[in-house]
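Before any comments, here is the structure.
Only a portion of the chains appears, each positioned as in the full assembly.
Letters are used for the chains, namely A and B, taken in the order the chains are written, and counting of residues starts over at 1 for each.
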């Protein structure tokens, strides 16, 4: 029946709008220190995988966030672009480009990110099943001009300069470099 | 009837697209000094509330913009994320995260913003009923690394350093800090 098809297409467009808002709200709630709000964006079995490796389960993810946020002053997480692929009626994956400005006290940092996301609709709402945050760079804002042209672009406090997650590790980058 | 429901859902999706373009066009017209174009984005009774307090009525809003723009060289206003809530058939609210780069002659400034918006469809087109611009920071670009880790992040020319509008003032931030 035609209506069923139209209905399904409208649903997908609504899903895209909801997933766009999920991404927008994630940064805002984090920046506002609304940790209960952030927790509700994740499924119970969610995984967050960033600088310290994968944290599994909503409780562990939230503990990770609290550990980070406790050392931070102002933060500003903002997404740039978002692509979405549906893998089932209530399942999708996405890629988000973003920056985060983080006052890791006493030093302001800036991070360029690509999130690899998995989403699931649960209790009528799209949530993160997993977020993997790949870093193009993470550096003190004041040192950015010195850091960007090299490959050791991860400069977290108290660590040795380390290679960025992307793009140099990607097969397409490596194939291009060899050509 | 089914079609009425589908029709309404499609309308909402179209409304979202239009509201997204309203936000995009706002920055572009302002940066291009198309002040008539900017004026048409506001309703007659609109309010713009930024650094100098609320300006009420489209004419007052435009006078405020002209007063600011007259002191500026190049500006670049760009939005990041946008969430929308419909409050009636022709009414909505929204939250926009953004940055603005402003050459407040002779000094380039950068401002991190969260707009709290009210929209109304008037004469067939979505417009701003009000925009409230909350600042996470406003500082000379060259001083940003020194400003971001503190709380006095409003550094407008000719004023004393002042606290940023957000996030420290938010109930969620304050509850988190106490915990």
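Throughout what follows, contacts are C-beta pairs under 8 Å (C-beta built on N, C-alpha and C of every residue); 3 or more make two chains touch, one makes a residue touch a chain.
Predicted model only: the values in this text are computed from it and were never measured.
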Exercise. Quick one: how many copies does the complete complex have, if 2 are shown in place?
Key: 3
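By our rule, only the chains that are shown with their structure count from here on.
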Exercise. Would you kindly give the rotation angle relating chain A to chain B, two copies of one sequence, based on a CA superposition and rounded to a multiple of 5 degrees?
Key: 120
Exercise. Let me have the rounded angstrom distance from the C-alpha centre of chain A over to the C-alpha centre of chain B, please.
Key: 24
Quiz prompt | For the chain A and chain B complex, residues of the former touching the latter | solution = 3, 6-7, 10, 13-14, 17, 20-21, 23-25, 27-29, 31-35, 37, 69, 73-74, 76, 78-80, 101, 103, 105-108, 140-142
Quiz prompt | In the complex, chain B residues that touch chain A | solution = 2-3, 6, 9-10, 13, 16, 80-84, 95, 97, 99, 112, 114, 136-137, 144-145, 148-151, 153, 164, 166-168, 170, 172-173, 175-177
